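With one protein chain held back, the other chains of the complex are shown just where they sit.
Chain naming follows the written order as A and B, and within any one chain the residues start at number 1.
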Amino acid sequence: MSEKKEYKVIGTRPIRHDGVDKVTGRAIYGADFQITGLLHGRVLRSPHAHARIVSIDTSRAEAHPGVKGVVTAQDLPEAEDKIADLGEGAVSLKYLCDNILASDKALYKGHAIAAVAATDPHIAEEACELIDVEYEVLPPVLEVRAAMEPDAPIIHENIRTSSLGETGDKPSNVASHIQFKKGDIEKGFDEADIVIEREFVTGTVHQGYIEPHNATALYNPDGQLTVWCSTQGAFTVREQLAEILQYPISKIKVVPLEIGGGFGGKINVYIKPVAALLAKKTGKPVKVLMNRADVFEGTGPTPASYITVKMGATKDGKITAAQTSMAFEAGAYPGSPVGAGAMCIFAPYNTENVLIDGYDVVVNKPKTAPYRAPGATNAAFGSETVIDELAEELNIDPLEIRLMNGAKEGDHRADGPVFPRIGFIETVEAAKSHPHYTAPNGKKHHGRGVASGFWFNIGLESSVTINVNPDGTVNLVEGSTDIGGTRASIAMQAAEVLGIPAESVNPTVVDTNSIGYTAVTGGSRTTYATGYAAYEAAQDVVRQMIERAAKLWDVDEANVQFTDGEFSSINGKEEQISFRDLSARLGETGGPVVGRATMNPAGAGGAFATHVVDVAVDEETGKVEILRYTATQDAGKAIHPSYVEGQIQGGVVQGIGWALNEEYIYNDEGEMTNASFLDYRMPTCLDLPMIDAVIVEVPNPGHPYGVRGVGEVPIVPPPAAIANAIYDAVGIRMTELPMSPDRLLKAMGKI
Amino acid sequence: MPVVAIPALMRNLTDGEDSVTIPGATIREVIDNLETRYPGTKAKLCDGDRIHPSIGVYINGVVTRVGMHARVDADAELHFLPAIGGGVVSD
Partner (left out) sequence: MARKSHVQTTINGEAVEFLCEPRQSLLEVLRDELHLTGAKEGCNNGNCGACSVILDGRLVNSCLVLGVETDGKSVETIEGLADPDKLHPIQDAFLENAALQCGICTPGFIISAKALLDQNPNPTEHEVRYWLAGNLCRCTGYDKIVRAVLDAAAAT
């Protein structure tokens, strides 16, 4: 693969295939689904953050007119003491089930306790209030440092701290400890001329997708269960349902409808098994919808964290040692992304001596879920702020210090593995040469900051089939739900191979009965891995079409070649036929052509980003305004540049929200006091300038077109970049997220 | 011979060594040979006869998808790290 390859389709900006449906309101999202005889389900949630469930009496609810069925944890199959392998790592089945409907204890406010199906959603809501639950309220543990105290109330009696197979001997809220060690950390600090050590605290934040969770379930009398829903991965929903309901995969069909955002939050199931239980109990299709408060309180946000970072550098800017201890709130059950955070935190820098400790800690908050580059944003807030301080102390330009220490191909990541071809340095150079970086910015209380970020990206399984139509178009069948234009980016890769326009590929996302296994739309994997599968399926089509052309011309297949959408014979006969014309002749040459491919590619290639931001700090109110934002990112090869820019801009803005406003605010009882969009303040368009997305292309050797995933890394740098800009503006180092007006005023000594 | 980076929390089993050379043409052979030299290591990396689902095996910086069956070159570099799934991480 050469770096300057000419493409016909790749790199262009066609209208997305599902576009008209989505601008006319015709696209069917999960909550839009209708079916005859539908009942409506609602979930009763715990008002307490930590409580033993003494009894649940559903009789009054059951007697309420219009109610058709009530379920509790009693209706779930007994969860053996078993580890469920969801193809996404190991999960305790007991925890998985308890998070769907609490059995013995409610572990967070909003924890699902029971659910009702009724003829109308209002009746279901009324009936929820008629369920009598007796609780024995327990003291909640609400913050990671408090949870780690030796005398903290214990949330799970059976959790002992595990460190790679070793388990502690007494109950603890620290579910696990991980460690990465490279070189000799003491020696590294000895070699440093300057050492900086800081503490950071970040709040709990939510993915904030606009579409609440939804599910409609139906059991047929033959035991066939169908679930219509919006999800990042129909197959992972099928797996989770099979485990939670202890039901055969072959009897479950999951139909993914359009999805209104996920960002990691629509991988785990919440109400899908509940809808299934209600459908089973009532014999009717049941639709369960969450409201916005349910989404905040009853689904997985991303963890709050407490992070210490200590870094040392020589006078000339070489980072000699990097150390961190990161404690992440897992929420009610173990499994925060602290591992990923730990592997990302120093990844952009080639540092000889590294020590990283990570702790996964349970607290009485919702079980956390992935959110765009899970763990990496928390981590980078710490490391990228400390690097800024090192640069400042050493009087080195902050981008320069990143160039001096930046990781390149062949360097070892802090956690060990060697980097393949990566584009970190290129993103820093792009930021440095961008006019933004040198534009004057001298006004009082205006400041400029930079930060970088890393995210792994992943591969995983994808399946694609391609059916050739007689008019030279193709129907592409895939299992990756389309959250941000991936029908287009996948179809374009097939179109490029087949030498046809993007519009001649009709992509369809299908249910779990209709395509090979396909992992979630997440991990920045879809354009990479499903796109790779589309590429291979298209190659399969080309191989078969070559056979057909050979048959038509009565030549040897080896004498047929395919370039630019044309088949031609070489060696002797002068024959030529376009893809389109040959498509019309499949009937006479052997029947339909179906290409197929399944992939599990290993070379996802890492993604790096470097951001530059200008802010204005209002000294009176503590409000931070974003004046200008430039984000450079290595996309490998941008298939559809508009949607790559869109991913970058969207990630940046989520990062801005995380930096400046967003957090779960809890009272002492562990109740979230801002569970609405009004009070959980996500950025609106009035809060923002245009976001300049600069695509850098360092092709990924692990993909035929050089694609790297782009979705996640743009959320990583913003909090640190903004903190660094605030420092530049007012000379104060903010170490707590969000950097909301009240925190800023406090830090500036105004209140 | 393949070089195996020993996870920090397993170095108590390898006399503090952070990296050891272990013969083997597949991950399975390497892990079995590692176990022979440093008893107790296999139990940390494997769940029965497969790689523990919460662990990702990196061969020369790339995560393998075939676990114990993966082939390793003579000069391969192996790392055992927390598995990263579709945005789902466990450790």
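FYI, a residue touches a chain if its C-beta (ideal position, glycine included) is under 8 Å from a C-beta of that chain, and two chains touch if they have at least 3 such contacts.
Only a predicted model underlies this, so the values are computations on that prediction, with no experimental measurement involved.
**Student:** For the full complex, can you list every visible chain touched by the one that's not shown?
**Tutor:** Touched by the chain not displayed, across the whole complex: A.
**Student:** Kindly state which of the options A:59, A:621 or A:676 is in contact with the chain not pictured.
**Tutor:** Missing-chain contact among the listed residues: A:676.
**Student:** Tell me which of A:95, A:108, A:263 or A:306 is the one touching the absent chain.
**Tutor:** A:263
**Student:** In the complete complex, which positions of chain A touch the hidden chain?
**Tutor:** The missing chain touches chain A at positions 13, 15-16, 18-20, 22-29, 31-32, 34, 65-66, 120, 122-123, 207-212, 258-263, 289, 291-292, 483-485, 640, 642-643, 645-647, 649-654, 676-678, 682-686, 688, 690-691, 693.
Going forward, only the chains that are shown with their structure count from here on.
**Student:** Which positions of chain A touch chain B when the two form their complex?
**Tutor:** It comes out as residues 83, 85-91, 163-166, 176-181, 232-233, 236, 264, 267, 335-340, 342-343, 358, 360, 370, 372, 374-375, 413, 415-420, 456, 458-460, 519-523, 525, 600, 602-603, 702, 712.
**Student:** Which residues of chain B touch chain A in the complex?
**Tutor:** Touching chain A: residues 5, 7-11, 18, 43-44, 47, 52-54, 58, 60-65, 77, 79, 81-91 of chain B.
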